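Have a look at the structure below, then the notes.
As you look at this complex, bear in mind that one protein chain is not there, while each of the others sits in place.
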Amino acid sequence: MALLEVKDLHVSFNTDDGVVRAVRGISFEVERGKTLGIVGESGSGKSVSTQTLAGLTRGATVSGSAIFDGVDLITATPSQRRAVLGNKIGMIFQDPLTSLHPSYRVGWQIIEMIRGHDTKITKKQARQRAIDLLGMVGIPFPSQRVDDFPHQFSGGMRQRVMIAMAMALDPALLIADEPTTALDVTVQAQVLELMRKVQDEFGTAIILITHDLGVIADVADEVAVMYAGTIVERAQRNELFAAPHHPYTEGLLDSMPSRVKRGEPLRPVKGVPPSLINLPPGCVFQPRCPYAFDRCDKEVPLLGPVSRSELHLSACFLAPSTEEREALRQRRLGAEAAR
Amino acid sequence: MSASTAPPEEAVQLKASTGVVARGPWQLAWRRLRKDKVALISGAILLLIILVAIFAPLLNDMIGQSPNFQDPNGTDANGLPIGPSGAHWFGTDALGRDVLGRMISGSQVSLGIGLLSTALAVVIGVVLGLLAGYLGGIVDTVIARILDVVLAMPFVLTAVALVAIFGQSLTIIVLVLAFFSWATMARIIRGQVLSLREREFVEAARSLGASTYRIMFVELLPNLVMPILIYFSLLVPVNIVSEATLAYLGLGLPVPAADWGGMISDASDQGLFYQAWWTAFFPGAILVLTTLVFNLLGDGIRDALDPRIERLLQK
Amino acid sequence: MIRYIFVRALTGILVLFLVTVTTFLLFFAAPTDVGRTMAGKMATPDMIALINHRLGLDKPLWYQYGHFIWRALHGDLGYDYYHGQSVVSIIKADAPVSFSIAIGAAIIWLILGVGSGIISAIRPRTITDRVLNVMALVFYSMPSLVLGSLFLYFLYYKLTVAHHPWFPAAGYAPWLGAPGPTSSDHGLFQWGRHLFLPWMTLALITAAAYTRFTRGSMLEVLSEDYIRTARAKGIPERRVITRHALRSALTPVVTQFGIDLATLAGGTIVTEKIYGMPGLGNESVNAINNQDLPVIVGILVLVSVFVVVANFLVDLLYAVLDPRVRLY
Amino acid sequence: ITLTACGSSSGGSTANIKSTGLTVTILYRNKSVGSTKAFQVIQQELTNAGVTVKGLPASNADFYTKYLQSKTAAKAGQFDLAIAGWGPDWYGDGAASFFLPLFSGEQSFPWNGGSNFGLYNSATTNQLIKDAAAATDPATAQADWAKADRQVMQDAAIYPITDPQTANYHSKNLGNAIAIPSLQQIDPLNVTKTGADASTLHMLGVGDVDYMDPSVTYYSTGYEAMRFYSRQLFTYPAIQGQTTKAAADLATEIPTQANGGISADGKTITIHLRPGVMWNTSPARAVTAQDVVLGVKRSCNPVQPFTGQSDFSGLIEGYSAFCAKFATDAGKTPTVASLKTAINNNELSGVTAPNATTVVYHLTQPASYFVSMLAGLSAISAPVPVEYLNYLPGGNDLAQHTISDGPYAIQSYVPTKSIVFVPNPLWKQADDPIRKQNFTKVIVDESGDQAAIQQQLQTGSSNADMEWDTFPPATTIPSLKASNDPNLIITPSSSNNPYVVFNTASPNNGGAMAKAAVRQALSEALSRDALIKVLGGPELNIPLSHILPAEILGSQQFDLWAYNVGKANSDLIAALK
Partner (left out) sequence: MSDVLLSATGVTKRFTVGSRGLLGGKVKLTAVDDVSLEIRRGETLGLVGESGCGKSSLARCLTKLYDIDSGSLTFDGRDITKTSRKDMQPLRREMQMIFQDPYGSLNPKRRVGSIIGDALAIHKMGDGPARKAKVQELMEVVGLNPEHFNRYPADFSGGQRQRIGIARALALKPKLIVCDEPVSALDVSIQAQVINLLQDLQKEFGLTYLFISHDLSVVQHISDRIAVMYLGRVIETGPSETIFSASAHPYTRALLSAKPAADPTAADRRERIVLAGDLPSPIAPPSGCRFHPRCPKAEMDCTTIVPTSDLLSGEGYERHFVDCLHPLRKDDELASFTPQIKDSIVTADVVSTGSEVGL
């Protein structure tokens, strides 16, 4: 059985402007020791879906299930959830500059985490553990820096501290919500390297959220592509990059400058993502889809296996064949030109 | 000129497809405000009070009560005021004058001074705050020190002293109230400008060659409307109360001008209100009501213009 | 750090200097005639000149100012015009009253305001939150003269008439030290009894502002990323609130409190007037009515010193509470 | 919404009111609620009578010094009417205390120290005053004063409003509570106390003495404090019905022509001091006649001269000259030393001490009221010890070092805050017919609040016995009166009779205020009842339509200018023609 099994997770928010349906029926599994990459544009529901697992989306309406280690995180009582959080699930967030409490020393923050779950450990031991952890994540002179305040660290180092904290109790799952987006490439490489190292060492499963396909290509085992609150495609990394099925995945890959030759224009996905309050009918991607046909705005495609592989799921009515797709695209372009 | 690969309709699609109508920041705010029942009711009451103030003489004629007329039958044999009755709905004061009539006429003083002094304070505060925040350097330092001085002077004490020395006239009271309230405005504006001037649109304007004054008044000022409006709505009641406080301490407008604070002050003399509660109750109530609706409306405006707290609540 | 303190202290002194100059210009250059006021009914031009001469009022303004500062630096704020008492001794006599009012009220409002603000913020949009909000708004909109009058009418007058004289209408009873020469009402209980209504008047009104302020600050902090981090640690919510959120949310509250407390020394004036407390506020109103300038200036300068010093301390405190603040 | 349209007051028909074209400026004290209220009533009444009214608010300080006492302000017409008040400086034979400072056109203009703010000057009145003052026999004097009263009212020199009564309240523990008009309070030196803490008297007040210096103090609170520690030649006894009658205090007896105390020409008054009265100096020293002379001399010191000088400066021989010499000798910047030299080197011919127990006053003219005056004015009847020359007169330094010849000495004095009196061991009951020493301590709390003091007295808390300088709030009087509260004492006091000053020198309105007819008509326009209502109500105010209140010898009841708005209006129009 998978370490984490999420089934049909829905999350919505009541706002003044209407109900924001941030996550709409997503399902995925995370295997022990593996990395699931979730990729998608801003606002596609990546953070909401993972934070819901940790009970961090307050005021949201949630349904579905998320079985972690035999506990359904969605229906768990706060104390049940707390026993898991931090202890078995570690989390790191996007902005290392604001994710640590500015008024407490980093050591204190790590020790709090340790002692919060391990009541037997002495203060001294916890402190030693914090120093060890800081050393492990590559903070130089950890025994001195353990008493520094977060603002005395650089962004990359703070993210390392966050990782150290998340890993403090050797969790089975690490949820990393865009851990490197705020960092420079060289530092990003450092952090990704560190996560890889940690995973190798502890066999931790990782959910890595990012909107950078490059990062995904680097570290993920399996990839889920999110669009407007749903997972539109799920596949093993190589499969996804080599043979994307969903037009959105395809568009994302094509948008990347590295995918085209210099001098040639890029092939962007046209248009912008829909509002989560007023979703288009049928397939949510249909208004932007170059292949859209009649069925697309009438029926909602479900995530299902693509014929080529059982492990490759996609929510699209299209057949996988490229010729057919191209024909559809031309037809649609012709129709638009005629209009 | 038409060599774009991005056809216009693609852009149009955005809002049309999401069904969100285009609307400016003000329309947005107004829309939110309209949903806020408390703010709307407060606004209506405030409007009523303002109308009363504007048409005070007319209203007094209508109810047949002059604010200054000392009714010989308005006091009993011992010279004590008469309670609420058909002749005097809210009773009379120590001189036999109609409390309601004086309250109506007092609304002119209270609102007038409150609004006038606040407007003056806001103008001074905005201009100096803009100058200090945008120009920085020595201008900023000088203005900052003036601010420090003003803020270091205890308000009530100094205000009382100033009015006592320079005389109890409308001008002096308005000036004194404005003198003590511009500083906070300037501070807020300065802070806002400090962060605004780092925003890229200011840089953009500069890169277009816009002059300093254009940047201050065309680029920055519209962005300050929100804090100005919020602060204005919060400051008016403060100044109304300050004026009432001055009047309570015997430094309001000269007699026989009616003035809410002054009415309460009169009622407190020799513990009159123990014997005649209405002399203090009604002016006190209208004072509280006015500040309350101002504050409620101010809260509403703030939530409408800057729904941050509301958004925070949703997290 | 030392440099910061040094620079900050210098600015503080500069501000104080400016405050005294402003005060001096405003009051000593004001169109009043002290000599005539003091000469009383027997005033002859000679006598007025004599009095002005005796008080040094015939000297140029800068000289008077210098003289004032010189003496002030030696702890001498001059003598009141009417009884020739040293202003310092007047302040010494009045200050305990004002301080008792201010400190007591401050403690009450801090507890009420911050407490209700926190409760409000951690239970947003519940009935409790709404009730507290409405109460806060009403008290926030309540001028102290109105609230004071209400208290006087119901808690003093009505109770007294009903033979429950629990609250005295006016007066002060010292707590510590010898039972002053005059008040045999003294000791902790009497002190509290006399101060209760003034405390509540000041405290409820200010507490309302603090409720609103704390609630806003707390909500803001609760939405910070590091609170999310704390929750993700799986520590009890209680600890998240007390150790993580409060720590940051109260920093601005504490600094605001410092400033409010300082200005309060001059702000108890209305309360003192309502309840007839013989404190600095009442003294200054009397001085103002008598144009007893040394007393006015003395009290004003004293209160300004408080404000400046408090601002200074608050800045330091802020730096201690928030390690991000660098003191250059 | 004109005021006249609504006016339907009792003072006659207002139907045919026409504008008189008269515009008057009324000076009032805006810091005084009473003054402000009175102004508003007068404003309405005069407006009703067709007069345009302007208000001139003034602070307490400016009121006298900037306007009323300024020669130029009155003559420049800065005000036409003013709301002032006058209390007699002494009681009993006290008519002179009204007429000399207020109406004597020869000596009582404000710049002479008098209070003739309206600059009223009538030859007839002047003569009547002169006659009355010079009368050696009281009956003649009183007849003359009565005539003067009528004359002044005929001229409508002022508009008297009321003879206010003083209400005093004390706790139920207090016995022998007798109010003395000159103190405006119950005499604290005669009260007794029962119940808890009976040996300490707690007095509650809202203010301080003017000066803690017998030669300078002028107001009743000052006299009240003095009564503890300073004795006078004569003073008022706390005997029911005689509280305005001078009685011998330090003096052995009241001087009369019969006992030889007053010379035949009435110009020499010889007073013998009681022997054995001691100063509580160390070593203790007897109070001598020289000490009385010193007191009189100090009253005209240039630093803080006695405010009531106008009562006697022309009467005591050589007084004015002495004062002038004193001021010159003391120098431009008087110091303790220069004052001491000046006072010692100059002789005051009008007050002499032929021996240690005899004081002789030499008057410029006979004055039948002189002994009464000595009872009222401590400045010329209270001995002071020579030690007082070591301090500036009226100063705080002196106040901290008072010396007592009375039953109590000052243990501590914090201006505006508190006074504590303790028994003076050198005082002997046998030597003092006026005061008692009933307490081991008298504590005066000066920093109270009127309403709170009343509450404390009414609830009878053990540390609230009597008032110091305050009164029950006027608003409570009707109910106290209605419940027949035995602790409420209402005494006739003439303490501060409010009146309206007519500025006869005002050039405004073509000098209309100089015309008696205009002032008479204005008097008719004013309603005494309406004014009394706002000045504390009828319980505390007896309408006074002439100068001398009932408790002053020579008083007669008459009202020349009854309230009648219609008549006032037509009279005004006629007078202004």
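Think of it as A, B, C and D in the order they're written, each chain with its own count starting at 1.
Following the convention adopted for this analysis, contacts are C-beta pairs under 8 Å (C-beta built on N, C-alpha and C of every residue); 3 or more make two chains touch, one makes a residue touch a chain.
What you see is a predicted model; the values in this text were computed from it and never measured.
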Query raised in the report: For the chain left off this view, which of A:G55, A:G86, A:G116 or A:G156 is in contact with it?
Result: A:G156
Report summary line: Only one of A:T35, A:Q51, A:Q188 or A:Q286 touches the unshown chain, namely A:Q188
Query - Residue numbers in chain A that touch the chain omitted from display - result: 41-42, 140-141, 151-157, 184-190, 192-193, 211-218, 237-238, 241-242, 251-260, 262, 265-270, 272
**Report entry** Missing-partner contacts on chain B, residue numbers
**Finding:** 1-12, 14-15, 22-25, 28, 144, 147-148, 187, 190, 199-201, 203-211, 214, 218-219, 222-223, 225
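Everything below uses one rule, namely that only the chains that are shown with their structure count from here on.
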Report task. Give the chain pair, either B-D or C-D, that is connected by more C-beta contacts. Result -> C-D
Report task. Find the geometric centre of each of chain A and chain B from their Cα atoms only, then give the gap between the two centres in Å, rounded to an integer. Result -> 49
Report task. Could you tell me the distance, in whole angstrom, between the mean C-alpha positions of chain B and chain C? Result -> 24
Query raised in the report: Which parts of chain B, given as residue numbers and ranges, touch two or more other chains?
Result: 164, 250, 271, 274, 313, 315
Query raised in the report: Taking each residue of chain D in turn, which ones touch at least two of the other chains?
Result: 31, 59, 450-451
**Report entry** Parts of chain A lying in touch with chain C, wherever the complex brings them together
**Finding:** 51, 54-56, 78, 81-87, 90-91, 93, 95, 98-104, 112-113, 116-117, 149, 151, 162, 165
Query - chain C - residues contacting chain B, complex - result: 11, 14-16, 18-19, 22-23, 26-27, 30-32, 124-125, 137-138, 140-146, 149-150, 152-153, 157, 216, 219-220, 222-223, 263, 265-267, 269-270, 273-274, 281, 284-285, 288-289, 291, 296, 299-300, 303-304, 307-308, 311
Query raised in the report: What does chain D use to touch chain B in their complex?
Result: 1, 3, 6-10, 30-31, 33, 36-37, 39-41, 43-44, 55, 57, 59, 450-451, 473-479, 530, 532-539
